[in-house]
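Only one protein chain is missing; all other protein chains are in place.
Labels run A, B and C following the written order; every chain starts at residue 1.
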Amino acid sequence: MLSFESDYTEGAHEAILRRLAETNLEQWPGYGGDFYSERAAEKIRQACGCPQAQVFFLVGGTQANLVVIDALLQSYEGVVAAKTGHVSVHEAGAIEYTGHKVLELAQKEGKICGEDLQKFLESFWQDESHEHMVFPGMVYISHPTEYGTLYTKEELVRLSEICRRFHIPLYLDGARLGYGLAGQGTDVTLPLIAQACDVFYIGGTKVGALCGEAVVFTKNNKPRHFLTTVKQHGALLAKGRLLGLQFDTLFTGGLYFEVSRHAIAMAQRLKEGFRKRGYTFYLESPTNQQFVVLENQEMERLKKKVRFGFWEKLDESHTVVRFATSWATKPEDVDTLMGLLDS
Amino acid sequence: MLSFESDYTEGAHEAILRRLAETNLEQWPGYGGDFYSERAAEKIRQACGCPQAQVFFLVGGTQANLVVIDALLQSYEGVVAAKTGHVSVHEAGAIEYTGHKVLELAQKEGKICGEDLQKFLESFWQDESHEHMVFPGMVYISHPTEYGTLYTKEELVRLSEICRRFHIPLYLDGARLGYGLAGQGTDVTLPLIAQACDVFYIGGTKVGALCGEAVVFTKNNKPRHFLTTVKQHGALLAKGRLLGLQFDTLFTGGLYFEVSRHAIAMAQRLKEGFRKRGYTFYLESPTNQQFVVLENQEMERLKKKVRFGFWEKLDESHTVVRFATSWATKPEDVDTLMGLLDS
Amino acid sequence: MLSFESDYTEGAHEAILRRLAETNLEQWPGYGGDFYSERAAEKIRQACGCPQAQVFFLVGGTQANLVVIDALLQSYEGVVAAKTGHVSVHEAGAIEYTGHKVLELAQKEGKICGEDLQKFLESFWQDESHEHMVFPGMVYISHPTEYGTLYTKEELVRLSEICRRFHIPLYLDGARLGYGLAGQGTDVTLPLIAQACDVFYIGGTKVGALCGEAVVFTKNNKPRHFLTTVKQHGALLAKGRLLGLQFDTLFTGGLYFEVSRHAIAMAQRLKEGFRKRGYTFYLESPTNQQFVVLENQEMERLKKKVRFGFWEKLDESHTVVRFATSWATKPEDVDTLMGLLDS
Partner (left out) sequence: MLSFESDYTEGAHEAILRRLAETNLEQWPGYGGDFYSERAAEKIRQACGCPQAQVFFLVGGTQANLVVIDALLQSYEGVVAAKTGHVSVHEAGAIEYTGHKVLELAQKEGKICGEDLQKFLESFWQDESHEHMVFPGMVYISHPTEYGTLYTKEELVRLSEICRRFHIPLYLDGARLGYGLAGQGTDVTLPLIAQACDVFYIGGTKVGALCGEAVVFTKNNKPRHFLTTVKQHGALLAKGRLLGLQFDTLFTGGLYFEVSRHAIAMAQRLKEGFRKRGYTFYLESPTNQQFVVLENQEMERLKKKVRFGFWEKLDESHTVVRFATSWATKPEDVDTLMGLLDS
């Protein structure tokens, strides 16, 4: 059945599978000490324009979030995040499990704004009883957000400046970073992110890899004995080569950006198709996730022929659903979907 | 350079890479809800002779240990393990990080014995102040152990009976389970393990897979909402198909057992080679890890031409080193090693 | 200096000090195994009209909250609470430190309502991705709330019914319970609370004791090996007699209720004094905490002569401040305060 359910329904980009086969019987030390992990790190440093960056490969997004946040926070600190942030809602309490509160900020289309952040931080420090409260120890944003939206360069720099003023790191969850960097009309680049953020991760799982996220510490700020912390959280992959090789492949010849642009082109094709047919969108997303408003009966009819994600009820007779494209989406699949709308 | 450093220096068995390529563009739901994960679980149930077994795929061994142990223990309980157990020494405190003490028992060649276990459990319950102590809530054993040794059927059944008498689960860490089942002279089978243990895992990472361990709950005892607990620990792989497909491949046509037997054959070839040349062994290992005593100068000489693991100093002039074979070891590599000894 | 800063500025009711002196050299076993702890428990069972209640004495409120919540929740569960609940804001992340998320609900004057709670719980279970979210495992309310307000019998019963329907316990934080039970116009009694709640605590620290809170499990639901869990959290007092004797004294001859009524009488005297002088209140509190709106200059002037609590800025020129009475407040102190207003 046709599926736009998510951006992780297929395996990996064929170049990755090819490289896995080619290097399969090479013998390498484990735990990230292999040649490919080192070379991938170097390529990422170059792509970030950040020669001092320290790169570490982890298997998945929730894992990256919990390990990074726990490693950077003091015991008495929490992480500030949008109420709709992945760490706030959809990680089964992984952050709290490490002992830290997620301090929720209001959001708009998945984004937090500088004004709210500044006000929150100022209030905390002015509060006479703040010693009895959780200290805001870092800020988490996702880019693209859970709603497929993007921060502008100006917004990102603003958040970064506020974090620096309050001496707390800014952390960007880039589970879908490729699709953000290729997003329509964005002025945010990888080097800008490396500059604005203290740490971020480049998502592989949703952007062409079988698994893997590249955590980048940009200010020479990798926590001491980070490998041990990773191990302690059960997040150290024995055959680190599997992660290294995938990122080495994705960052060779700009493949990561190329597959991301493809997904965005597919999302645009899909968006235009819906729009031409008079459908409305829950919000304007410049990335690979499109939130379409469907009349309920239409939704039920479509469900039988194509997979998509339920998002939320809009009103009694309408529902917001999500169509996600990816590196693997074929133009003809989009066209088939459009045909289904017309039939 | 020739390497017998560990059993995870190569990628994966070629059948796995082939299947990954063949199924790559199939679209499957994430988080283990795919066809291959379900089929692999079924094949494992059959191989275990345990139709009610509940199978769950995780990425790595430390991860499997911490998730299973944390999910099975009450807050006030700890896990009993050999002083040399992987959870006691080489997991960077992952178990303690989940809040549980590892209650260390004396060991012999990596194994604990029924007598010690029973004495420990009886003492605990007889101690007048046991309410101020950590309750023994489960027992952890590794098979093969960290020393490559194996429990006998009788020993395993004995441990199992004691656990049942004290109403605590017996958990077996099978990171190298294949090599144990194929071990020389063993009378332990997979169905026996499924019967004797309440939960165990079948190691993939070290036995032909890129990554992955299959956790098997044998007594209809999978903890409630286990998927959520796995997610909370950052251990839920988005593309669960990667794990499912690998185990589906390994448990098709007995491949898991075949590659394990190969590793054991290579270990025997190696052992005989060393023995014939007058070398002694630190202990008698029937599995793929061989602990050889080397004179220090000999060790330094060899080090330049072959990779192996340092184990421990035996005395001033001798060192115990580890040679590991695996599914990927070639007979000619063993012969080359023997040549090096002779040269 | 005159102080209405809080209800824990003095030591203990003199009857408690007297009893401490009288029993000082008696020898008793530790950890709550003493005669007074047992007798106090029995008196509390009677006062609650709940013969099966299991009573446990802890030292402080945050400690009681974290121990009870952690002991009752499964690892994958969180506690639902008002956004303004003490556990949400003023316990330095103690709940998160135990690994559990505080799931925040909207509040009105510190209270949550049945409708919101039901909607929240229903949404959770209807959400297709709820397995990736924190399960609501119990409900926390404070009575009186942090705003001095009280639930009505009807509201409490409603919350209780909803919790039962969803099979999760209702927990009431009674740090100031005495002042709630003596509150003006309340229809909530101790037996009602024992009936409606699965667990609650009767605050001692703020109601006449040096320290101590009596945790009451009402449904024969004390978690297994609770003493060990208490010890594990560093919350088991060696000389449990100190807690037992205090509650034994407070629950002899209705002293707990008597000192509570006194505090409420003092609060009314204070409230009427302010009202007569034309001051307004931030909200209508029937208990010992009164939230008065002061013009900023007036506030600054008063600050020099009397201690009170800052609550929040109302607008540019007005501030909400808190005056707390207690078991120890003297009528003449209230009168002196009124004199200060007039001077």
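We take it that contacts are C-beta pairs under 8 Å (C-beta built on N, C-alpha and C of every residue); 3 or more make two chains touch, one makes a residue touch a chain.
Note that the coordinates shown come from a computational prediction; the quantities given were computed from them, not determined experimentally.
Enquirer: Taking the full complex into account, find the residue in A:132, A:261 or A:307 that is in contact with the omitted chain.
Expert: A:132
Enquirer: Can you work out which residue in C:54, C:107, C:228 or C:285 touches the chain that's missing from view?
Expert: Checking the options C:54, C:107, C:228 or C:285, the one contacting the hidden chain is C:228.
Enquirer: Give me the chain A residues in contact with the hidden chain, please.
Expert: With respect to the unshown chain, the touching residues of chain A are 70-71, 74-76, 99, 131-133, 135, 224-225, 227-229, 231-232.
Enquirer: Applying the definition given at the start, please give the residues of chain C touching the unseen chain.
Expert: Where chain C meets the chain not shown: residues 3, 5-6, 8-12, 14, 17, 20-21, 23-30, 59-63, 65-67, 91-94, 97, 205-206, 210-211, 228-229, 231-239, 241-242, 307, 328.
Enquirer: Please identify, in ascending order, the residues of chain B that touch the omitted chain?
Expert: Within chain B, the residues that touch the unshown chain are 75-76, 78, 89-93, 96-102, 104, 128-129, 131-134, 310.
Please note the rule applied: only the chains that are shown with their structure count from here on.
Enquirer: Whose Cα centre is nearest the centre of all Cα atoms in view?
Expert: A
Enquirer: Could you work out how far the Cα centre of chain B sits from that of chain C, in whole Å?
Expert: Computed value for the inter-centroid distance: 51 Å.
Enquirer: Taking each chain's centre as its mean C-alpha position, how far apart are chain A and chain C in Å?
Expert: That pair's centroid distance is 42 Å.
Enquirer: Go ahead and note the Å separation of the Cα centroids belonging to chain A and chain B.
Expert: Their C-alpha centroids are separated by 34 Å.
Enquirer: Of all the residues in chain A, which ones touch at least 2 other chains?
Expert: 91-93, 97 - these are the residues of chain A that touch more than one other chain.
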